[in-house]
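The structure that follows is given in the form of structure tokens.
Complex shown without one protein chain; remaining protein chains in place.
Letters are used for the chains, namely A, B and C, taken in the order the chains are written, and counting of residues starts over at 1 for each.
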Amino acid sequence: MRYIPHTPDEYQAMMDTLGIQSVDELFEDIPEKARLARPLNLEDALNEMQLSQHLMRLSSENINVNEVPSFLGGGYYDRYVPAAVGALAFRGEFVTSYTPYQAELSQGTLAAIFEFQSMIQSLTGTYAAQASMYDGASAVGEAALLSLGQLRRRNQVVALRGMHPDSLKVVETYVNARGSSLLVADSLDDLEKKVGDQTAAVLAQYPDMLGQVTLAQKAIELAHQVGALAVVASDPVALALLKPPGEMGADIVVGEGQPLGNHLNYGGPTFGYFAVQKALVRKIPGRLVGVAQDIEGRRGFVLTLQAREQHIRREKATSNICSNHSLNALMATIYMALVGSSGLREVALSSAQMAHYLERRLGELGLVREPSPASPFLYEFAMRVPGDVDQLNRFLLERGILGGFHLGRFHDAWQGLWQLAVTERRTQEDCDRLVEEVKAWISR
Amino acid sequence: MRYIPHTPDEYQAMMDTLGIQSVDELFEDIPEKARLARPLNLEDALNEMQLSQHLMRLSSENINVNEVPSFLGGGYYDRYVPAAVGALAFRGEFVTSYTPYQAELSQGTLAAIFEFQSMIQSLTGTYAAQASMYDGASAVGEAALLSLGQLRRRNQVVALRGMHPDSLKVVETYVNARGSSLLVADSLDDLEKKVGDQTAAVLAQYPDMLGQVTLAQKAIELAHQVGALAVVASDPVALALLKPPGEMGADIVVGEGQPLGNHLNYGGPTFGYFAVQKALVRKIPGRLVGVAQDIEGRRGFVLTLQAREQHIRREKATSNICSNHSLNALMATIYMALVGSSGLREVALSSAQMAHYLERRLGELGLVREPSPASPFLYEFAMRVPGDVDQLNRFLLERGILGGFHLGRFHDAWQGLWQLAVTERRTQEDCDRLVEEVKAWISR
Amino acid sequence: MDIPLIFEKSRPGRRGVRFLSPESLDGFQIEEHLPRELIRTTPLGLPEVAENDVVRHYTELSTLNYGVDTGFYPLGSCTMKYNPKVNDWAASLPGFADVHPLQPDTTVQGLLKLLQSLEDGLKEISGMDAVSLQPAAGAHGELTGILMIKAYLRDQGEERTTILVPDSAHGTNPATAAMAGFEVRVVPSNARGGVDVDALRNMVDHTTAGLMLTNPNTLGLFEEDILTIADIVHQAGGLLYYDGANANAIMGRVRPGDMGFDVVHLNLHKTFSTPHGGGGPGSGPVGVTRRLEPYIPYPRLRQGDDGLYWDYTPGKSIGKVRSYFGNVGVLVRAYAYLRSHGQEGLKAVSETAVLNANYLSKRLADHYRTPYDRTVKHEFVLSLTGQKSRGARALDVAKRIIDYGFYPPTVYFPLVVDEALMVEPTETESKETLDRFVEAMETIDREIDQQPEVLHEAPHHTVVRRFDEAEAARHPILTWQQLTGEES
Partner (left out) sequence: MDIPLIFEKSRPGRRGVRFLSPESLDGFQIEEHLPRELIRTTPLGLPEVAENDVVRHYTELSTLNYGVDTGFYPLGSCTMKYNPKVNDWAASLPGFADVHPLQPDTTVQGLLKLLQSLEDGLKEISGMDAVSLQPAAGAHGELTGILMIKAYLRDQGEERTTILVPDSAHGTNPATAAMAGFEVRVVPSNARGGVDVDALRNMVDHTTAGLMLTNPNTLGLFEEDILTIADIVHQAGGLLYYDGANANAIMGRVRPGDMGFDVVHLNLHKTFSTPHGGGGPGSGPVGVTRRLEPYIPYPRLRQGDDGLYWDYTPGKSIGKVRSYFGNVGVLVRAYAYLRSHGQEGLKAVSETAVLNANYLSKRLADHYRTPYDRTVKHEFVLSLTGQKSRGARALDVAKRIIDYGFYPPTVYFPLVVDEALMVEPTETESKETLDRFVEAMETIDREIDQQPEVLHEAPHHTVVRRFDEAEAARHPILTWQQLTGEES
């Protein structure tokens, strides 16, 4: 069979050692009533060649972002992933290893995680970061749980509406599980009303779904005013230009890490990051790597502060995370090393430049930016479309463009809003083509 | 600049060490008259992201054999290359190393070449093989040169017409260079007439361009009758089913190695192999790897019998080959290890099965196999098409099929002959589609 | 040699991959578009290195790692089987890897078909009626499943508050129950390593929401009383949760659904051979029986007139547990694995995994105590109490195994076995590899008496040796800034 090395002789020799005639004997401890008496009803096996042809066909039945310009964003961006990222991260010793339990055989993974923690700490302006979460949404969820665990008498978290709806949904699932609740505030005023002595955390996304960057600072202050923790979720690439949330006073900074050297993968696997101020280090969920000395005095790295984790705390745990998204974090680490501080700034800046160009051109066509044409943004923004956004997107798709996302599909108050993201991969030609087609659609 | 690590400070420090103000000073030994006084006239540099987009576009402007079924062969076949081949062969330590001059740091490459030599020796039924040649055609060329070098009084080599025309051309170029000549025999009878006391080598391809497998044995005998060396060029996959040329008495067995785990690469890089009987080992061109013991008694591998090579023989050399196609040979080695003896047989057998099916179906349409409908073949054959082959191929291409090759483009006597190759990647559906379209074309 | 860090290679002004040149910014100034106080002034702190530096550094780091591609990795509970290269290749195809999660469903039909087939396959293998591919890992699947149980019970008007977990359970099981707001009660094991049925019978009551079970359990033993256990829990009004970490033992032989489980998660990064990547990503799809289906996370994949689409109707769903649809790149690999095997192949996988474990266990039993004298499934636990009394702890033996070229088995888990060494060979290891491992283990056992210090100080031939982990935890240094004292 496919990946089984055993020859018939070896099977026989092993059964002889065990004194059995058939492997069936090894399954006799399964109650007869439970045993499966028929073959599993599965599609026939394919050999590798057939499989590869089958998968190439399935793959080609999807439109990919290398074929058509895309203006989709919302936390996942078709940024350029340098070739060296894959060439290195896919080396077998990285890919086929487990969580680095035995430090002596895992220094590659451990050192890379330590680098990752350092880079995230520095980008976010916090004290420390852990090894990775599943994704941005679950990272926000865990941040909410951490807060509720910290402030045990409180049972609410309050989020600003501009947070990614999936993050809100996950927070809701997570906090409801422990009997707490999530309130969503539609504005800073609303937030001010909703926070109080039950608030364990205020959650804000920076920049948010509408591209807004100005709300986070105030949200952090409101959190602290009521004694809650301030949690900020950030696109890490945006932090190349924006004041880091840690410096603004956020207690926890989390986010979706995909924009750092990860392919879109239709949403996963990517990774979430999780960084905290010093006071919360021993509360951080998931793996942490620290520096250690070996018996010969050499510097190396180990999993540390494990007393936080599920395998030690068991029924006292606040997070159950075990496997994380280490390989995706490795890709991000290699990406950040490759592009460096200057490269990451260039990525963000060239995206912003083209985004502002596009926004101006679309404005000339009569599309109006929300929440206000004057609010600052980086490389993602929302515009009100004169007409049916879904229809516009279909029109564009027929012309080979993946248009922006219709935010109304996420939230009713956002009906008619078109979320446009511009990455460094978009050329002026791409933007001009979009503008031309929007114009054609408007005057159809 | 792109891959240069130097910072401005470092440039300065290095210039200070040298006591120069500008790197220009390092180029002052170039005669002023010869210096280039203008910038090179080259296209502007692209950053990696732009480059990757540009190359993806150029790539997509070609039809590749994953998109459409192909019936092209002629020594290069779209065989399935298992994923593990690339995953292993592209590891940086293999890819970025030079010829293994320092054995202590090159055991990976050396051991793999030793394995390659062993596998080729065994497939071909000879005594030994060397590390690789550029391709099959130049391997035949070098075999002709070896023969002329062995039998110094003789100045002709005679080839059977069924050899790949590119191989014939290369042999011609190579032997003409030293004042010898190539004769091409159209049949065994003709060969018998052409060989004589001037013949240093008889060259035969097995299977040949028309798919024939029955001529090689006789060609070998004719060679030996006149005291010449017998050189057989073989598709290595065919040798999974066919009696190996070495066993038939061939003195030198060479061939194009592409079918063993190499992508088509539009013809290169692939590799040539070169195997000989015992008497010729010290005459073999190119690198040879042998077993050696280190000072602690460990078994390892070294480049050996280097006295044969250009860097020792210099003006006395008969071959100038230095770099070879090591990485391609590595891919072949990994491929042969992965598929093993049984897998290689399966590859050849399933190709042959489908080829015979296709041949029968096409025969039913009135196409006639040449040189004779009765001559045995494996998975490549030639048929006479009732009409213009080029037109037929255009017709097929419009319908998304890469039809067979029109042999008339290589050789006038082959006008109207359609060379069809069937690999294990061709399904019955592919063959049926071809048959249907040929039928449609005939009755158009 | 200290283990190197990329930061140490940084030189101010050195550059790796560049993007647009400053000129191409065409005078664009971020200062004109952002309020001054929101503009970053602190350095980003990323290393400044050339591409060559990066390639050499991570190439070197990789060689400091041990993976399945390096050698035998019998890490119990982790199913470190061979990870097929073709599956990695598949996941990197542009139609899978370069697809945005917000693309219209019509533009991703190939992918949706794949996901649908995978759902169907997992349903059949687990014996469940519906599957969600959303959870990102085993623990995530557990949370999803336990929340579905909670939601279901609540809809039945039952506010049940406790989850039962055997003492042999993996840490994520109790942690999950706690995270889901349940009180955890620990069920003791019996002398045969299974759930103590009598104790269980005494523990279930009207507060019992369910029992979480791994079967075969973490001792590698099949719960022979599983049908009774299921009855007890169901009769008490609770549900049965199946932790599928050990499903590599049972494919084609028995299905969680047929054992009486109501919710199942599968670890695709174990049973379905997707690589573990030094800690993840994994994927933990959850299957449920019909009555729990309404609670599955949304969106759900459905067949419409124009093909497959994501149905975002929440209904009674517990909501979302992560963004978008799941770890699609992992799911592609799992699908490739499924299609590479078919029913015969998967059955052979489990049979061979079990044969390998029994063979290895039997061969090691001469020197190491196997605490339960039973047929095991895909893994087994040794209890090194004998070795301990002769002067070598399980950890010492594990570290010494490294010197023989293998990755050590899991140590000190499950907690119910003293000095536990938990060995899972998997089906992709050959007899001669197992024999080599036995030889090493026998030699190590002899070494305990002959030269115990060799074990205490092991490993000897690694790039680093044992670490002072206690000190590392006492004064944690978690970032480069902290290491260099530049911390803010």
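The rule is short, and it goes like this: a residue touches a chain if its C-beta (ideal position, glycine included) is under 8 Å from a C-beta of that chain, and two chains touch if they have at least 3 such contacts.
None of the values given here were measured: they were computed from a predicted structure.
K.L.:
Which of these touches the unseen chain: B:L88, B:V202, B:L280 or B:L358?
P.N.:
Only one listed residue reaches the unshown chain, and that is B:L88.
K.L.:
Decide which residue listed in B:D208, B:E424 or B:E437 touches the omitted chain of the complex.
P.N.:
Of all options in B:D208, B:E424 or B:E437, contact with the hidden chain holds for B:E424.
K.L.:
Touching the missing chain, which residues of chain C?
P.N.:
So the residues of chain C touching the unseen chain are 11, 14, 50-53, 55-56, 59-60, 63, 68-71, 82, 84-85, 428-430, 432.
K.L.:
What residues on chain A make contact with the chain left out of this view?
P.N.:
With respect to the unshown chain, the touching residues of chain A are 2-10, 47-49, 82-84, 86-87, 92-93.
One rule holds in what follows: only the chains that are shown with their structure count from here on.
K.L.:
Could you tell me which two chains share the largest number of C-beta contact pairs?
P.N.:
Chains A-C share more contact pairs than any other pair.
K.L.:
Could you give the separation in Å between the centres of chain A and chain B, each centre being the mean of its C-alpha atoms?
P.N.:
47
K.L.:
When the C-alpha atoms of chain A and chain C are each averaged to a single point, how far apart are the two points in Å?
P.N.:
19
K.L.:
Please report how many Å separate the Cα centroid of chain B from that of chain C, as a whole number.
P.N.:
Taking the mean C-alpha position of each chain, the two centres sit 45 Å apart.
K.L.:
Would you pick out the residues of chain B that each touch at least 2 other chains?
P.N.:
48-49, 82-83, 87, 92 - these are the residues of chain B that touch more than one other chain.
K.L.:
So which bits of chain C are touching at least two other chains?
P.N.:
14, 17-20, 49, 51, 53, 55, 59, 84, 86, 88-89
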